[in-house]
Every structure is written in structure tokens, then in C-alpha cells.
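Take a look at the structure below.
Shown here: the complex without one of its protein chains, the others still in place.
For reference, chains read A and B in written order, and residue numbers begin at 1 within each chain.
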Amino acid sequence: MKRLNLLLVLILILSSVLSVSAQDKPFDGQTIRVVLANHAWTDAVAPKIPEFEALTGIKVEWESYGEEQLNQKLTTEFIAGNAGVDVFMTRPLQEGANMEMNGWYYDLAEKTAADVEYDFEDFTESSRSATTFNGTITAIPLVTEQEILYYRKDILEENGIEVPTTLDELYAAAEKLNDPANEFYGFVARGQRSPLVTQLSSFIYSYGGDWFDRDTYTATLNTPETLAGIEMYSNLLKNFGPPGVLNMHWAQCIGIFNEKKVAFYTDASSLYPNLLDPTKSDVAEVTGCAVFPAGPAGAVMYDITAWGLSIYAESQNKDAAWEFIRWATGKENSLFIQGEKAQQLARTSVWNDPEGIKSFPADWAAAVAGSIGAKSYDRPLITAVTEARDLIGGIVVTAIEGGDYLKAADEANVKFQEMLNNEKP
Amino acid sequence: MISRWIDRHEKHIFPLPAVIFIILMMVFPLGYTVWNSLTNWTLTSKAPTEFIGMTNYIELFTKDERFIQSVWRTFYFTGGSLIIQVTLGVASGILIDAKKYPGKRIVNSILLLPMMATPVAIAMVWLLILEPTTGVMNYLLKQVGLPISKWLSSTSTVIPSLILIDSWEWTPLITLITLAGLATLPTDPYESAIVDGANTFQTIWHITLPMLRPTIAIGALLRFIDCFKTFDIIYSTTGGGPGYSSETLNIYTYQNSFYYFKFGYASSMLVIFFAIVLGTVLFVTYTRKRLEV
Partner (left out) sequence: MAAKKTSMYRTQRRIFSVLYFVAIFILLVIFLSPFLWMVYCSFKTPIELSKLPVNWLKGLTMDNYQKVFVQQNFFKFIKNSVIVAAGSTFFGLLIGLPASYSIARHGQKKLSMLILTSRNCLESHFYCHSTSCSAN
């Protein structure tokens, strides 16, 4: 009798322990495939993934690629239709429209509405609208960025120059500091055909121009305002830029800035770890950040949601995938990633928390604070955005090389209008 | 019984796997590509895919300036590479073969290394070396007092720079082919040349080179096809830039396929690409046959 009782008690204890752990880990044993981009966010999250695996029992197989390759790889797999992808990083402004049109995003409306603890409303209004297409919540906003001005504090001090607040002041300052004979250049920015378009955008907006009229779908690449922005950008690079600028993406721009060869650099605020982190940069101590200089139409820079995290519509493990997303973008992890790893996330509560902004350098935080809410897009918002970027970038490259950019702008405008006509709703 | 039937039909059965492979893996995709080129299949378009006949081809030749320019650039790149690689390759092949010395095998292996390295790695290294401001090449040129260049960052110097990189990588192939050819040359003409009192240069010009001509022709044909199709070094260094100045046909097709997702349009480009390469191969093969006879 006693032995039987003991046995029963043991079985009871064992089963309760087992059932508790089964409740703790409802997805135990499942595997999800997570496809990420080579980004500082990935660098911040990747080391913590084993924690997630231990917590939930879900095995995470993750891979990361450069942004272009990521899009190509995902598109190719999605077209084939049997992609084993569960979670992936996506750029709402670049491939969002296309992927949504093809139905590859799983609508997260249900998951976010049901999950009170997750607090989807905590994400800023602009970031939530950036990832919502036609009422479908396509992605959870990951990182945001604005265009700001990086400059060499020491060089400006030495030459008695004030930090430029207008684009004309920037031009004058770059001219004064430009010294190619001693291999010092006044200004650097992206010169590669497609990547430059997003950084060109703030210049165009600050002169009152835009890519196209959103109401009439009329291309505006060769209006006087847009051309003024293009002229300012290309003149800065043509006259005061380093010789290799036409092959420069942000990595090369940062490289030459770190070489102490440049005075001014305009690019995304999210790149600041590469410039202000002493372990990554030689000029960390002497780099300052300022709000993007104003043009005649004001200081109208972009303020965008650059990346989002989505679930594939045909994923076989949507619930496990949502577990990963709610962990990776939840309040706790967001506080860590923004606070410790200094990424610009989109949760209001984390921005309001002193722990969440402690790693940001003071003048960078001021520059970002001054850039909120200007323009929510840094590229034409159409489905064939890659082709459009090539068209627009071609104008700038022609201008930088000293060619007939007015003709190039007219020709590009015609082609761009054709593309817009195909996409008119 | 079966083995006798196989013996009798050997010459039909043995090549069968290869022929089936070619039909499945090569003829079928080609057919599919031609079919696609007659449609307007575009991923980023809401309209359904329709059969449009020759519209893509007409558009390519009449409206698409970027396409025409990419074809010219491809010929420019291929022509420049071929001239340099064949000249330098044959010259270095003859040079290497001229003397025997201890350590020759090691030297030969080192000289063949560029051919065996991964093209993307080569592209990355040359990108670093040729950077106008932070690269070693301009720095060394300045030290010696030679003029510097913008290399891959200027629309006028980018294709010559790419020719430089491609030649660095593939001249050893021509060298290898030349060495192999030199090994098969008969020694009689050389002996009579020495008797006749010819010096080294005359021997090379009048005896070695003419005898090597078929070997050189094969090497040149192989390199023509490969240069025409070159993708890896161009994509990894400039991606077609600055602007469009290094965009060859292959790169432009890749842009249309994997960036713009205009699959129908890209298929028509590929058909033309294939036609050019096939045309050249057939042309060279049949003229060679006629020359030999």
C-alpha cells in the first residue's frame, strides 16, 4: 500500500512538473528560420538568440545577408512558393509595396491586437503607419533614421567656422575647408547611382521639390525646386568631394571620414556608431552631429522607418514566429538594444526611459530630436522603386561628372512618368 | 544478349546520358527563356502576364539606349581584354618556356595562382588597391612620380581598370595554353633555323608564333566567350557604376532580372546575348575549318 502511494505521489509530481514545463514551452522542439540583414540591429540581437531558445525551446536557424542580396534572395524564394522562411527583415519603403502586392506578408493585425502585454500602440504613430499598407500590418517597425550632418569639430574650430545651419552656409564652409593639394576634402556623401538617392532626398525636400506629385501622379524630377536640390548635392560633391566619390556607399564615405580627410558628411543618423564609437573610429572624439541644414523651404529631412520584422504569409510556424518577434521587439529587448547597443528603435516608452537613451552621444541625440517628423519617405513611394532610384541617381552622377544633367533630368522625367502611369491607382 | 545489343549500339548508347543532360538542363531553359521573352512578365506590375510577341525585342533596339550602350561596352571590354591577355599571355608563355632553372616548377605554379583564386576575392582586393584616396596603387605611383588615376571611380577610366583586373586574373590561362602548345611543337624547324643563323627574335617571330597559331586561336576564343560573359568582377567592384559606365550586357540583364524583376524583358536580352555568343562561336569554328583546308 505504502509503496503504491509513494508511486502515485511520484507520478503526480512528475506529471505536474512535466505539464508545467510543457505550458512554459508550448512551442518546444519547433524550428523557425529567420532571415535577417547585415545591420547593427542584427549584431545586437544575434548574441541573445540562445537566451530565446532556452526560454521557449524553439530552435532558431538564422542567416543574414547584405540588404540587396536579402531582397533578391527572399523574392526568389517567395516566387518559387515553397520558401521555408518564417521571419524576415524587410524595408517598408523599398520592397514593402511590392511584397504586399504579391501577398507575401502575414497580416500581424490579429497578433498585435490580441497581445496586450506586447503593447503595439507603444510604437510611434509614424513607424506604425510606415509598415501598414492598405490596412495590413506588414511588419513590426525595427529601426528608424533621419538624415543629419556629421562634421569635424576640431577643423571647424581651427578655422573659426560656425556649424552651418543653412545649405548655403554648408557650401561656403566646405569651399573654405576644401584643400585637395593636402588631400583634405570639404564634403563627402554617397555617390553610387542608387544608394545616393535616399541621401539626396533631404536636399531636394529642403528646396521645396519632390519626386512626384502624390495626387496627380505627375513626375517632378525636372522642376526648378527639385533641380536646385540636385544641383546643390552634385556641386558639393563635384567641387569639394574626394576623387573616388562616385563609387562610394556609406561604408566608403565613413572610411574616408575616419581617415581624417573630410570636413562634412551628410547621411543617416543610424550610422553614427561607425563614427562616434572609439573602437570603430579614429575621429570619434572630434566628430560632431548637427541637424540637416535648411534650404529655402526649411530644413526638411527624411524621418523614416528603415527596417521592419515580418512573418512570411506561407510560413508553417506562424505562432512560433510571432513568439520570436514579440521577444525580439518586446519592451525588454528594445530597452536593451536601444540602451546598450544604441540603435534607434521605434518604441515611445524606450525613448522616454533614461535607460533607453543613455548610450546616445549628447549632440547626436539633439540632432535626432530636431529631425523628427519632417518627411516620412526618402525615396519615391512606388512599386518599381529600384528602377526609379537608378533613373534619379543617373542624373546626379551625370552632374557630378560635369555632364549635361538638365538634359538627363528631362529624359529621366519622361521615363519616370511612364513608370508612374503604370502604377496610377 | 543484352551486352551484345549494347556493343552493337555503343556509339548511340554511350553519349546518351550527356545528350539527355544537355536537352534537359540546357535546351529546356533556353526554350523557357525564349517563351518568357515573348511575354511581359514583371513582378512589380499589377497587370497579369500577357503574350506580347516581339514587343520586347523592338523596344530593346528602338527605345532602350541603356541596352545599346551596354552592348558596346561589352565589346569594348572584351576587345581590350583580349588584346592585352593574348599578347601578354603568349609573350610570357614563350618567356617562361625559354630557360630551365632550379625552382622553375614553383615559379610556374605561382604565376598560375591568379587564375585559381576566387573572382570575388580578387575583386575585393583590387577595389581596395585601386581606391583613389586610400588605396596603395595611387600611393605607390605618387612615390615614383607617375601620374595617378581615379581608376574605378571615374566614368572614363573604369573600363580600362576592369580590363586591368581581368587581365591580371586571366593572362595566366593564356600562358598555360601557350605552354601546353609549345610543348607539342616539333624541334626540326628550330634546328634548321639555328643552322641558317637566325637569332632568338627571328626564331620566335617566324617559327614559334606561326606554329602556335591554332593554339592561340583556341585560347582567344575561350577568353572571348568568358570576357563577354564576365559578371563577377564587374558586379563585385562597381556593380555597373559609376553611373552606368561599366554596365555590360550581363550586368544590365542581371539588373532587369533581380532588381527590377522585369523577367520578360530580361529574357529577351538573354536571347540576344546567347545569339551573339553562339554566332561568334559558329563563325570562328567554320572559318577555322575553311582556313585549315
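Odds and ends about this structure:
To be clear about the criterion, contacts are C-beta pairs under 8 Å (C-beta built on N, C-alpha and C of every residue); 3 or more make two chains touch, one makes a residue touch a chain.
What you are looking at is a predicted structure, and each value in this text was computed from that prediction instead of being measured.
Only one of the listed residues, B:Met54, B:Leu95 or B:Leu209, touches the absent chain: B:Leu95. For the chain left out of this panel, the touching residue among B:Leu38, B:Ile122 or B:Leu173 is B:Ile122. Against the chain not shown here, chain A presents residues 76, 79-81, 255-256, 258-259, 280-282.
What chain B contributes to its contact with the hidden chain is residues 10-11, 14-15, 17-19, 21-22, 25-27, 29-30, 32-33, 36, 92, 95-96, 98-99, 101, 107, 110-111, 113-114, 117, 121-122, 124-126, 128-129, 131, 134-136, 139, 168, 172, 225, 229, 231, 250, 253-254, 257, 263, 266-267, 270, 273-274, 277-278, 281-282, 285.
Criterion: only the chains that are shown with their structure count from here on.
Averaged C-alpha coordinates give centres for chain A and chain B that are 38 Å from one another. Listed in rising order, the residues of chain B touching chain A in the complex are 43-47, 131-134, 150, 152-155, 238-244, 255, 258-261. The touching residues of chain A, when paired with chain B in their complex, are 68, 72, 75-76, 79, 98, 101-102, 183, 191-193, 242-247, 252, 255-256, 259, 261, 383-384, 386-387, 390, 393-394, 397-398, 401, 422-423.
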